[in-house]
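Below is a slice of the complex: some chains, not all, each in place.
In this document, chain identifiers A, B and C correspond to the written order of the chains, with residue numbering beginning at 1 in each.
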Amino acid sequence: SGRAVFSISNPFQTNTVLQHKKPSELKIGVSLSTLNNPFFISIKQGVTETAKKSGSKVQVYDGQNSTNKQSNDVEDLIQKKVDVLIINPVDSSAITPEVKSANEAGIPVITIDRSSDGGKVLSLVASDSKEGGKMAADFMIKTLGEKAKIAELQGTPGASATRERGAGFDNTAKGHLDIVTKQTANFDRTEGLNTAENIAQAHPDIKGLFSQNDEMALGAVQALKSNPDIVIVGFDGSVDGINAVKKGQMAATVAQKPKEMGKLAVQAAYKYFKGEKVSSQIKSPLELIVADKYK
Amino acid sequence: MKIDMLGISKSFGNNHVLRDVNFHLDNAEVHALMGENGAGKSTLMNILTGLLNADSGQILVDDKEVHFNGPKDAEEHGISFIHQEMNNFGEMTVLENMFLNKEVKNKWGMIDEKTMRAEALKIFQTLNINYNLNAMIGDLSIGAQQMIEISKAMMSEAKVIIMDEPTAALTNSEITSLFKTVNHLKAQGVSFIYISHRIEENMEIADKITIMRDGHTVDESFISETNVEKIVTNMVGRDIGDFYPERHAETGKTVLEVTHLESNDKFHDINFTVKEGEILGFSGLMGSGRTEIMRAIFGVDHRNGGDVAINGNKVKIMSPSDAINQGIGFVTENRKDEGLILDFSVSENIIMASLKDLVKKHFIDEKVKDDFVNLLVKRLTIKTDGTNIDAGSLSGGNQQKVVLAKWIGAGSKILILDEPTRGVDVGAKREIYDLINELTNRGVAIIMVSSDLPEVLAMSDRIAVMYEGNMMAIVDNSSHVTESDIMTLATGGKAND
Amino acid sequence: MTSTRNEQKVVKEVKDRKILQQLSGLGPVLALIVLALITTVMNPSFLDPNNLLNLLRQVSINGLIAFGMTFVILTGGIDLSVGAILALTSALSAMMITSGVPTLIAMLIGIVFGGLLGGLNGLIITKGGAAPFIASLATMTIFRGATYVFTNGNPITSKAMNNSFIFQFIGRGYFFGIPVPVIIMLISFFILYILLHKMTFGRKTYALGGNEKAAFVSGIKVNITKTWIYVISGIMSSAAGMILISRLSSAQPDAGTGFEMDAIAAVVLGGTSLAGGRGRIFGTLIGALIIGTLNNGMNLIGISSFYQQIVKGIVIIIAVLLDRRKKA
C-alpha cells in the first residue's frame, strides 16, 4: 500500500494471511465492555477457562463501559498482534471502526452479546435481548393478567441493553400491561433499591416490576420486601439473581448464559483456525427461570 | 525575664539574612529593634520564638540555653509574639480568634464560652478598648484587629512580649492607650521587644535600642544616650539628611474633579479637585472613609452617586480597567492583598498594568518588556536579586517600590497613593518621597492618603481632612498649618482660622 | 475617639450580621421547603409519613459521607475517594462476616480500616504535600482497583449475612418506628456537631481553612489535625458502607461510584464554601435532604430519567446562586 498524503487506512499496517493454527499456538485478545458486573465476569470466565483448557494465551481488557476506552483497548490488542479478537462491544456502532481496523490487519473478530454495525465479523455469539424482553413481558401478562399495573426499572440511559431489552418488553407489553412508570436506576443495585422504594410510594397499587437487569431487580427485592406479592422480573440470570428466584424473592429472571457465550466464542475461533466454516450467528440460548410458586 | 541571643546566623538559600547577630533583653525593659526593611528583624524574632531554626548560635533565657519548638512552646514559656503580618482568621469571631488554640475547656472537654468571654472583656478593660466579641474579625478595621492581637498577647501572662510593627495601622489615640499599657506592664516586670519604623515612637517608649544593618547588629545603646541622627546613620549606613525633601510645587490646570461622590454608608458628598503637579494629601482617622473614596474613584467598589471628571470631561469609570484607560493609577493600601502577586516575579508584577503597551503585532515583545522592567527597577532602585525572583521574597520597602513601579510604568497621569510608606524604613521612605516629587515635576497629579501626619504636612500642597465619611475641609498647606489643626478637623472639630 | 458613634456602628453591624447569618442558615432550609412544597403539590403522597421515613433512610448514606466531607471541605480540601473507601471497606466486612467473623466485629474492623484509608489520604496530602484533589483522585482509583482485585469483581452475598440479625438491623431495621440508618445518621450528626462547634478540634478545622499559615503560627498542629480530618471522612464513608451492604444484603464492588459528587453537592448546597473556613454541618444535613427530596420527588412525580438530570443540575445552580447573591 502506497503512502498517500491523505489516507484513511493506516500506512504502516501490514496484512497477515490466514494460517492454520493449533489452539495451543493461539493468542486470543478479548475486549469486554465492562468487568463491573457479574454477567460480564461470567463471559470472561467462559472465555478464559475454555482457552486455558486448550492451552491458548488470553489477554482480557476491561472497556469500563467507555466506547473510547474500548477502542483504545482493541487498537492495543491489534498492536499486540493477537490471532483473534473476541469483542463484547460497549456499543455496536462505535466498535465498527475497530472491527474494520482488525479486518485490515487480517485479524478475525468474534463478537459476543452485541455485534458490530459494520466491518466483517466472523461470528456473533448472542442471545436476543429483544426476545428476552418479550419473554419477560409474556411471563408478566401470563402471571398478572391483562392490564395489570406494573413499573419498569431502566438501565443506564443510552446503553444498548437498555434500548433492546426495553424495546422487546415494551412492544410486547403494549396493550396488555399498564406500565405506570419507567425510571432509570443505571443498572445499579443501590439505585434500584432507592428508585423502587420511591416507585412503591408513588404507585402503591403496582402488581409487578420489570427490571432490565438482575442487579436493579435485587435492589428492588430489598425495597419491596414489605410487599412480597409484587411480581419482580429481572434479566441476566446472574448468580445472585437465580438465587433470589430460587428463594422466591424474584418471580423470574430472563437468564442468559454468559459463561456459555464465552465458551462458544472461543470454540468458534478454534473452528476457524482449523479451517472449518463458522456460522455467522451462534445463538446462545435464553431461559426464563421461574420461581416455584409461579410455575 | 532576661534573653540573650548569641551569634545567631541564618540564610535562606544564598541570602545570608543574619550574620552572627547578638541581641540582649533585660528584665522589665522596652527594647526597640530597628533596621532597614529586610535587615532581618522579623527573622530574628521568628528564630527566638521557634518558628524558624537558626543555622548557628544560641539562645539563653535567664542564662539557661533554650530551644523552643514553636510559637506555642515559646508562649508557654512566657514569650508572646505579635506578628507583623496579621495572623488572624477573618471568617471567625473576635472571641474565637483571641482564644484560638488555647480555648478554655470545661470538664466535659467542651469549649467554655462564658469564661472566655469574661477573660476577654477583662483584657479589653485594661487596654481601654471595646469590641463586640461576636463580630467577624475580618469586618473590623486593621487597627481594631491589631489591638485585638495585642490583647491576645496580654492575655497569655507573658513575661516578654514581642511587637513587630504594632502601630503601623493604629491611630494616635490607640497608640496612646497602647503605650500606657506597655508602661503599666513594664512596671510589673514585663519586657518588650518593640519593632517599629517610626523613630519618634521608639524614642518615646523604648529604654534601649538595638540597630541592625545587613544582617549584623551595629549598635546597642540607651535611648537617653542616643539621638535621631545617630539612629538613622547607623541604620542606613550614611546620613540621609532631612527626612523629607524640599518641595517646590508648580501646579498646572485641574486634571481631576470629583463632585458629589456618594456611597450609602461609607462617605457623603465628597468634592475635590487635583491639579497637574499637585499633591493632595488625605488625612483622617482610621475608618474615616479615605480608602473607600479612592476605591470608588478607581472603580474597585461601586458608588451610589457623584461624578468624576478628567481634564474637564465627565468620565464613566466602572472598573479599574476604565480608570487605567483614563490615566489613573492606584497604589493600594494593602499591598499583599491587592497590590502584588507575591509568588510572581518582580518583572511579572511590574508589567501587569501595562500589558497592552508591550505588545508588538499581537505578541508580547520580550525585549521591550525586559527593557521596560529593567529601567523601572533601576530608576526606583529596587533592591532585588534579579527581576525573575518572586516579589514576595523582597523586603517590605522594596515590595512597595515594585507596586509604585507598576503604576509609574503604566504612565498614570493621576496617581492615587494609599498609605505609600506604611511599614517602610526611613531610607526607603526618603527615596519614595523623592520619587513623588519627581513625578509631580513631570506634571503627574498625586493624591496621597496617609495616616502619618508629619508626612502629610511635609509633602502635601493641600490637605483634605475626613471625619466619619464627611470631608471637613481642604486646607491649603502653604501657610502655617500644624498637626493639631489637622487633628481637630479629623476628630470632628472646626478649623480655627 | 468618638467611641459612642463607633460603638453604635459596631452594634448595628453585628446585628445585621447575625440576621444575615441566620438567613444564610435559612437559605438552604428555604430551598428545601420550596422543593418539598412543589413535590407535595404534584404528588401529595410525598407527605405520607411512610415516604418521609423512606426519604430519610435514603438520605442517610449520602448524609453520613457528606458530614465527613464537611470537615474536609472546611479545611479547603476535598475527598474524592469516599465512594471507593465505602466499596473497599464494605467488601472487607462482608467477606469477614461470610467467613464467620461476628457481624459487629467485622463491621467495626471495616470502619477502622476506613479510618486508616482516610489517614493514608491525609498523609499523602500533609506529608507528601499533594493537592487533596489529585491525591484523593489517585487513591480513589487505587481503592477501587483493590476492591475489584479483592472481590474479583463479584458481589459478596452469603447466608451468614442474611442470617445475622444485627447485619439486617443496621440497614433495614426500625427502632421505635424510626429506620435504624436514620438513627445512625442523627447520632453521627450530633457527635460531629459537638466536635465541630463545641470542641477545640472544630476551631482548628475552621482555622485551617481560614488561613493555614496563621493556623501554623498559632501553634496548631496542621498536619496532625488535617490527617485526622481525612480519617473522619474515611470513617464516615465506611460507616455508610455498612448501612449500604445491609440494605442491599450484599457488598457490591462498584458500590459508591459517584457518591463523592453527591456528598460534595450536599456540602456546598448547605452553604459551606469550597475555599474552606466557612460553613456549618447543619447546612450539610439540609443539603443532603435537598438532594434526597429531589431524587425522591422526581421519582414520585414521575419525571423521565433524561429530564431528571437536567432538573437536578438546574436546582443545584439555582440554590448555589441564591446563596451567593445573599452574601454579596
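Here, contacts are C-beta pairs under 8 Å (C-beta built on N, C-alpha and C of every residue); 3 or more make two chains touch, one makes a residue touch a chain.
It should be emphasised that the depicted structure is a prediction, and the values quoted were computed from it without experimental measurement.
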Stoichiometric formula of the complex, labels as displayed: A x1, B x1, C x2
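Throughout what follows, only the chains that are shown with their structure count from here on.
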Category of the chain touch graph - line, ring, star, complete, other: line
Chain A and chain C: spacing of chain centres that average the CA atoms, whole Å: 35
Whole-Å gap separating chain B and chain C, where each centre is the average of the chain's CA atoms: 43
Touching residues (chain side chain A, partner chain C) in the complex: 35-38, 41, 154, 157, 181-184, 188-190, 193-195, 197-199, 201-202, 204, 215, 218-219, 222, 225, 239-240, 243
Contacting residues of chain B [partner chain C, same complex]: 51, 70-73, 75, 83, 86-92, 96, 100-101, 103, 105, 109-111, 130-132, 134-136, 139, 171, 173-174, 285, 287, 468, 491-492
Complex interface listing, chain C residues touching chain A: 43, 45-46, 48, 50-51, 54, 57-58, 148, 152-155, 157, 172, 244, 247-250, 252-255, 257, 295-296, 299-302, 304-306, 308
